[in-house]
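This is the structure I have questions about; it appears just below.
Of the protein chains in this complex, all but one are displayed in their positions.
Here is subunit A:
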Amino acid sequence: MLKIFLNVLLLFITASLFGQKTPYFEAKYDIYYNTDFPQIRKGQLQIDVEKNLTIFHISKNNNSSTESNSAMTSTHYGLTYNIKYDDIESFIEINFNKEYIFSKETHRNNIYYVRDTIYDFNWNLNYSEEKKIGTLLCKKATTYFRGRNYTAWYAIEIPIGYGPYKFHGLPGLIAKISDDTGTFIWTLASYKVNAEKPQFEKNDELKPLMSAKEYYEEVRYQSVTEKQTMLQSKLPKGIKLISVSSDANVRKGIEIKFEWEEEIKED
């Protein structure tokens, strides 16, 4: 009996080896920003599976013009004004072992380097729905992250627990994730298991570096956007306001409500 047991064990041990694969995985995403100026961008997620490091690159928007300008043209029906800012590439680098996120943010033509903590996603996997995205059979999961509710579709057959932007922690690669208002949508376009080694940023070269709290409070979401009230006050007579779209106080980024804000409320 023991012999049989040992023989069976031996059978398990013998296995044939196939081609070497690298520890680097790469996935490309299409990102839809359905914001004031709708844009489609390309995102590239590079993963060092061995070292638990990921970097997500977001490309420039190809469709916009490369100059930043602000122009007022008087048409026969009124005035139109356009403020366009230059498009710059950005990235998000996550080190799961050392538990930090370094990201390059751009706001109104300025570059900022932000250090953030890794968010512990609380995923709800209690869904039986399955959906095919391309050839991948995906399952549904939902979560809440900094002010928005997201629905994600992850592929179990790609057992890599990462995804675009800062999303991670699902049993498979996130093939599609979007927020419930449809404003931000990331969709997997392609993936590669044998990728080149990703280029990670030299962290000491990321200057000026500020914490996420500093960045969002002082740069991204100032309390009242001065520009918005300024433009509203320049409208000529005859243009009536029936309701004020308080755009100024509406946060429009991906992350709109933060843990540190909720802590203050509890006090």
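Quick note on the criterion: contacts are C-beta pairs under 8 Å (C-beta built on N, C-alpha and C of every residue); 3 or more make two chains touch, one makes a residue touch a chain; residues count from 1.
Everything that follows uses one rule, which is that contacts and distances are computed from a predicted model.
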Undepicted complex member, UniProt protein name, chosen from "Branched-chain amino acid ABC transporter permease", "Ferredoxin", "TonB-dependent receptor" or "ABC-type multidrug transport system, ATPase component": "TonB-dependent receptor"
From A:Asn122, A:Asn194 or A:Ser211, residue that would touch the chain that is not displayed: A:Asn194
Given A:Ile156, A:Leu206 or A:Ile254, the one touching the chain that is not displayed: A:Ile156
Per the touch definition above, residue among A:Ile185, A:Leu206 or A:Ile256 touching the missing chain: A:Ile185
Interface with the undisplayed chain - residues on subunit A: 1-2, 12-19, 21, 23, 25, 30, 32, 34-38, 40, 49-50, 63, 69-73, 75-83, 125-126, 128, 133-136, 139, 156-161, 171-172, 175-176, 181-183, 185, 187-194, 224, 226-235, 237, 240-249
